[in-house]
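Only one protein chain is missing from this complex, and each of the others stays in its spot.
Each chain carries a letter (A, B and C) given by its place in the written order, and its residues are counted from 1.
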Amino acid sequence: MLKGIYTPIITPFKENGDIDYESMDYNLEKWIATDLDGLVVLGSNGEFVFLSQEEKIELMIHVIKKVDKRKKIIVGTSCESTRETIKFSNQAAQAGADAVLVLPPNYFKKAMNDEVLFTYFTEVADNVNVPLMIYNMPGNTGISMTSSVIARLSKNKNIIGIKDTSGDIVHIGEMIRDVDKDFTVFVGNAGYLLPALCLGAKGATLALANCLPEDCCKLVQLHRENKLAEAIALQLKMIEINKMVTGVYGIPGLKVALDQKGYKGGFPRRPLLPLEQGKKEALLKIIEEYDQQKWES
Amino acid sequence: MLKGIYTPIITPFKENGDIDYESMDYNLEKWIATDLDGLVVLGSNGEFVFLSQEEKIELMIHVIKKVDKRKKIIVGTSCESTRETIKFSNQAAQAGADAVLVLPPNYFKKAMNDEVLFTYFTEVADNVNVPLMIYNMPGNTGISMTSSVIARLSKNKNIIGIKDTSGDIVHIGEMIRDVDKDFTVFVGNAGYLLPALCLGAKGATLALANCLPEDCCKLVQLHRENKLAEAIALQLKMIEINKMVTGVYGIPGLKVALDQKGYKGGFPRRPLLPLEQGKKEALLKIIEEYDQQKWES
Amino acid sequence: MLKGIYTPIITPFKENGDIDYESMDYNLEKWIATDLDGLVVLGSNGEFVFLSQEEKIELMIHVIKKVDKRKKIIVGTSCESTRETIKFSNQAAQAGADAVLVLPPNYFKKAMNDEVLFTYFTEVADNVNVPLMIYNMPGNTGISMTSSVIARLSKNKNIIGIKDTSGDIVHIGEMIRDVDKDFTVFVGNAGYLLPALCLGAKGATLALANCLPEDCCKLVQLHRENKLAEAIALQLKMIEINKMVTGVYGIPGLKVALDQKGYKGGFPRRPLLPLEQGKKEALLKIIEEYDQQKWES
Partner (left out) sequence: MLKGIYTPIITPFKENGDIDYESMDYNLEKWIATDLDGLVVLGSNGEFVFLSQEEKIELMIHVIKKVDKRKKIIVGTSCESTRETIKFSNQAAQAGADAVLVLPPNYFKKAMNDEVLFTYFTEVADNVNVPLMIYNMPGNTGISMTSSVIARLSKNKNIIGIKDTSGDIVHIGEMIRDVDKDFTVFVGNAGYLLPALCLGAKGATLALANCLPEDCCKLVQLHRENKLAEAIALQLKMIEINKMVTGVYGIPGLKVALDQKGYKGGFPRRPLLPLEQGKKEALLKIIEEYDQQKWES
């Protein structure tokens, strides 16, 4: 089922911190009109950690209804406990999610050895009515899932793939080498999309695709068409802007980029603060340079 | 207000994962009968991350009622968003908590610079009706709060102290040097309690005090009485068992130690798994050696 | 000048720790008979840090004479001080080296900021009579050179390229994007050779090419011929054996692999210890599996 480019959609907030559903709907129609293969709701970039459980459910239901099968929808349903993750994942299934995206529990980092993680994902997958995608995200969780536990989990019929944001290209190679043939390896960062595709990755879930969906999809297409010189040029062009909106400036930066590219970023929710003026100007300059830069080799 | 030894009480679960209130009450009476200065409910060792919001509130209210002012009670009220932390902290105030213990938000690690953390803790402290204690816990959060942001926050009248589990003794010194004089520095690990006291720390919140409250309190007393040779002997004796139940074997190990020392540890909640047999035996042997070892120099 | 595959040749030692020149000469003739583009003498895998300065000079002269221009020769001339590196690099130039490979000084890790590193490499490059290749090797040095200082250094006419063993594929992309057009980016690990080539890297200096020179050269060739499915299969096949002889078992493992593949590995020099029997058997099994595995897709 999984291929191509998904984007983990941002959640626009009003200045008072409430969810801005109007802006959300505006963005949804724009994303639906692109070549994106699907959307991830309640992912990291959706600031899912800042939403109450009630808000998460409401937002998930809203988006699934609004999209109305025009794009695939994956819902982030990670909780720290096995029972809460199962419960929420089944609520997502009920609401019509195509799949759920699940992080390793990560508060007790030292306790999350292969055996605990294998048991966790197995128990969740075996008790939910929806396909499960693993989300390996060491930068936020402090946990690097090993390729061997991922290979073991890939044999579970209800675990269909992984979004891997480790940035470790050898680890990506090991997964591609070892996982079950029906299991999909996605990467989670536009900074190394091309090298991952060249190793056999099937696609990606990219924060950058919130604001630059066409370019992200174009890179996949260039790779498919074996236009490698052009693909390299586009990949190299994307590195800097991607670093800014996923690393240096984070979600507040990504929201500025969305505003600039015709979407509605809205405010981040506290504790995140809006990008301060100096950083905002620096980012707008980078976006402008990006737009002006030719990448055809 | 804060001094001496607090323990972040564990939450005993039944095998099916439900909270075992009977065992909780049993333990509470035992802890109340010790020299402990207070209890922390919904701390890391209470597996707060595995409880639903409803369970957290129920458990907090239950414990505060049961203890009935026989010990000070600090409630862990950390949520990732500012608004959720304020809401929950005020619920704790309402329930009768003496203070709340608040972690830095930590999912978006790279975004948590001094300014974001200063704003977060200030906004929470300024909007809650209960004294706030900062909880710096890099091992679980991946975030090391700087001594300079802690010094700035110490000036806020409603921020009364810090539990610091960084393990960085120079950082502890910097805090003691720089914080407001009414602000209390506690450490959060029994492995370096004596060196911290010798630098001027006022006490500690210790997982180990769940099962060894007397020895933890004794070490504080020896330091107060300037019996340093005995204090060193006791501190060195405590390092190994502390490492086992806070680091190597974690909460499942701590629960085994509680069972062994006459408390009711119960099961950990999934994804945590009960200690496997071989590790359990190794731990019991360490506990036995601990009990047999004389520490008076 | 730089392209294709170089190997940083090992130094075979006798059991008493003396250099085994006979084995060295045996290996040299074998490597010369392969498609390798060149050899690196006194690289990490040559255990250069264990040789006295006198031994280094003697070995360098010996190898350059023996190879007699049948392959390009790069000499590792890193010392910690600017003056020693200049002196030794000029001795290498005198001996006939085609280039020198220079690490950042790395004992004072915290002091090695961009300015110190820029000044170091500039002063060395400006005072030696031989082209200089930068060697970024965070795993051994604890120093990650930034892409921006590398881009600045790439403008120096006497700095002709970099061997980068960071493993950070985004960093590799940034270098390819930013360096002077005559500056060559090589990677230093066979585990991610294909992804690096797909981003525009010109070649590699590979420990694995000591024992598997043909396969390393074959991967470059498959990439050049745009046979990507075959290239992926070969790259994935190489990951495990490469991990064993460069990471897990290190130089003692690499020497066992050389023995197994018809070269003469000899002993490592103390403090390195020969691979113990159990590990040796495990490695031989991996080599056997490697040899039996077909990689044509």
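Everything below uses one rule, namely that a contact is a pair of C-beta atoms (placed from the backbone, for glycine too) under 8 Å apart; a residue touches a chain by one contact, two chains touch by 3 or more.
If you're wondering where the values come from, they're calculated on a predicted model, not measured in any experiment.
In the full assembly, the chain not pictured is in contact with B, C, by the touch criterion defined above.
Only one of the listed residues, B:N226, B:Q277 or B:Q292, touches the absent chain: B:N226. Within the set C:K110, C:K181 or C:K294, the residue that contacts the chain not displayed is C:K110.
Shown as candidates are B:L199, B:V248 or B:L273; the residue that touches the absent chain is B:L199. Those residues of chain C that touch the chain absent from the view are 17, 44, 49-53, 80-84, 105, 107-112, 115-117, 119-120, 123, 139-140, 142, 247, 250-252, 269-273.
In the full complex, chain B makes contact with the omitted chain through residues 167-170, 173-174, 176-177, 191-192, 194-196, 198-200, 226, 228, 232, 235-236, 239, 243.
Everything that follows uses one rule, which is that only the chains that are shown with their structure count from here on.
Relative to the centroid of every protein C-alpha atom shown, the closest chain centre, again from C-alpha atoms, is found for A.
If each chain is reduced to the centroid of its CA atoms, chain A and chain C end up 37 Å from each other. Rounded to a whole number, the gap between the C-alpha centres of chain B and chain C is 49 angstrom.
Chain B has no residue in contact with two or more other chains.
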